[in-house]
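Notes follow once the structure below has been shown.
All protein chains but one are shown at their positions in the complex.
Right, subunit A next:
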Amino acid sequence: MSLSELTEQSTASGETNETDETSAAVGESVEKVDGWGLVTGNARYTDDIPTEDALEGRPLRSPHAHARIRSVDTEAAEAIDSVEAVLTHEDVPDKRFTRTGFPYPAPAPFDEHVLNETVRHVGEPVAAVAARSADAAERAIEAIDVDYEVLEHVLEPEEAMEPDAPTLHPEEYENPQENAVPERNIVCETRHEEGDVEAGFEQADAVVAGEYESQIVQHLPMEPNTTIAWIDDRERLVLRTTTQVSHICRDKIARAFGLNRTDVKVIKPRVGGGFGVRQDTVPNQFISAALALETGRKVRLKNSRKEDLHVSQTRHAQTVEVETGVREDGTITAMHVDITSNTGAYGCHASAVLSNAAHEPMSIYPTENRLFTGRAVYTNLTPGGAMRGYGAVQGTFGLESHIDEVADAIGMDPAEFRRRNVIEEGEESFEPAHSESKPVLESVGVTECLDRACTTVGWADGPDQPDDDRYQRGYGIALTMAKSGVPNSEYSRCSITLEDDGTLTVRIGVGDTGQGSETVMGQIAASVFGLDIESVHVKADDTDATPWDNGAYASSTTYISGNATEKAARDLAGKVRELAAEWHDTAPESVELADGDVSFPDGTSMTLGAFAAEAFEGVRGPKRRLIGTGEHFTALSPKPFAAQLAEVEVDTETGEFEVLRLVNAVDCGQALNPANVRGQIVGGAVMGLGQTLSETLPFDEDGQPDIRGLRDYEVMHAPDLPEIETEIVETYEPTGPYGAKSVGEVSILGPSPAVANAVDDAVGVRISELPITAASIWDGLQEGS
């Protein structure tokens, strides 16, 4: 907006808050509330403020995969002019914690300090420096002399569980997870059986078994992890940081340093992507806080891209074994999924990712007899963490690849086999044994997704084959399921103020890192009053200004925070009706709120703006300021579904292949903002293709990350895209805000198995290891011929 525009507008109408559009905001592809800043370069990310007065922070990182620090000599570093602080493990609190970003205590072992005396992966911070220039900070890092006692390291889970393997966490820790055996590096071991799997296998005509491996990948949000930390004028610790969970981050920082929650403030400015890596309170944040507390000064600590690739929590590498009993008629009689998960140096999300890896994909095929067994294991690699899909990427690659093999074993079309076994409305999802969730699903559109995807490509006819039979094409399909929040864990509270011109200020602590949460909250609030989105301002960016919200993870925001927003808006609407009814001596129920107007039974009406102004000024009685509040906490977690169908072409003479097409049919309940929903579906699918085709974070035998930087980390670029189609298969989730479920994670799950299945359909080669490469297809072709 410009002053001249505003002047013109107010001269013309005398009001500034009305527009011509009266569209119901929900269900429309309204522009993002933060969109203008994003396309003009005006959005301010963490590091986009002047920091001339800030000290530069730098960590010293371990060159060893496993070492005990005998001593650290910091004298030379401290002697450098302009060095303000040098911290080692001796300077940080003794109490251990987990970086895992759930509300306390979080389902993860308390196995790390801000700086550890034993380092357990290459790149782990050993010491940290704050200096008045970047150059001095770097010189100081180099001047620190560390005496390492290098310990034996282990990189593979199977080896780490051997009796003679080095123990990564020999000291007893708090909050051990289910069946932990720390001396054998087992973070947790779990078993969840329904029915009788042994009996189920005996009823089968065929038992099919397979093993599927997934690799370590990185989130790679475009903004590297960055923190600016300072002590404010009330002596409070403030972090301006790349987080997707501002309230949880505040809680973790406060606990780690023994501070009152009210003495810590976390500002979440615009954040350049997250995908789960910012669910955790990362070493960058703890170290920045420590340096600010130590120096009393503002400290800036920005990871380089290379550091971010090497040391940020990764997707856990997993080995997924599946065994399924099946009858000739296509009935699944029993299923056993066994998963070994490599959690790396710390038990970050170890147990929850493991559990999700099996429970989500297994939910798609309800069968009387099912068993999940699994374990998460420490190794000397960069710790795993939360990443979009949260285990279900790995599990879905395994299970959906396997389902094709099961169908093949009984000679049934894989789409038909899925259709016969897939979950339907009213059936229960397979929930973790300890879960307090209510598993009955009320909106299940997965069969329609399957049918739509198949119809779109003409599944029954198969792909058109090229004239040259050297090139073979195939179709592959995968079904996916995600969630809408962690049952009985998510909590959101929203407050909505009716301003005196009839606009709304929505205060809610959602962690929008680009997915459009603030826009969706604005749409929901606006829709309750029939306002347009321009009449709503969403304030979500710091922990002082917003009530507790768990933040952005587990695909919870639209469902949980959206429900809190809808409740707050309806609470406010109720207050508007009550006051309006008082003025008109009528019943509140008879007052209507629609199209931004307040209408009375006698046929008269006033705009919400006029109503708010009169209430504020006290024209008809005492001055009134109206605020609505709402909170949401639930045992429900409705499931979004998708069918993802890939077409590939394989060169039978080289094994080279190309994904030609990816069809995504997605049931996310009602699409509150169809353009943004499509953005989530496509963005997830392309990230899933990256995991399928090229992405990998390799480590050498010493545990050194084997990439020099971003140039060696192969993500999808625009020219790599296949033809991508998106079909929104709308269902109505009765417990969701305006019928919505989540959509953030469901489309990243399917590309890997869909492509693997398509390769098999094309050339009869089953690839069971990610990423899928021309070399692995070539090997398969050689074995087959």
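Here are some notes:
The criterion applied here is as follows: a contact is a pair of C-beta atoms (placed from the backbone, for glycine too) under 8 Å apart; a residue touches a chain by one contact, two chains touch by 3 or more; residues count from 1.
In the analysis below, contacts and distances are computed from a predicted model.
Set against the options "Short-chain fatty acid transporter", "Transglutaminase", "Dehydrogenase" or "Hydroxymethylglutaryl-CoA synthase", the UniProt name belonging to the omitted chain is "Dehydrogenase". Of the listed residues A:F110, A:Y212, A:F275 or A:W459, the one in contact with the hidden chain in the full complex is A:F275.
Within the set A:R44, A:R191 or A:R261, the residue that contacts the chain not displayed is A:R44.
Of the candidate positions A:K32, A:H121, A:R315 or A:R577, contact with the unshown chain belongs to A:K32.
Listed residues A:G683, A:P753 or A:P771: the one in touch with the omitted chain is A:G683.
Although one chain is hidden here, its contacts on subunit A can still be listed: residues 2, 29, 31-32, 34-45, 47-50, 81-82, 132-133, 135-136, 219-224, 270-275, 304-306, 513-516, 673, 675-676, 678-679, 682-687, 709-711, 715-719, 721, 724.
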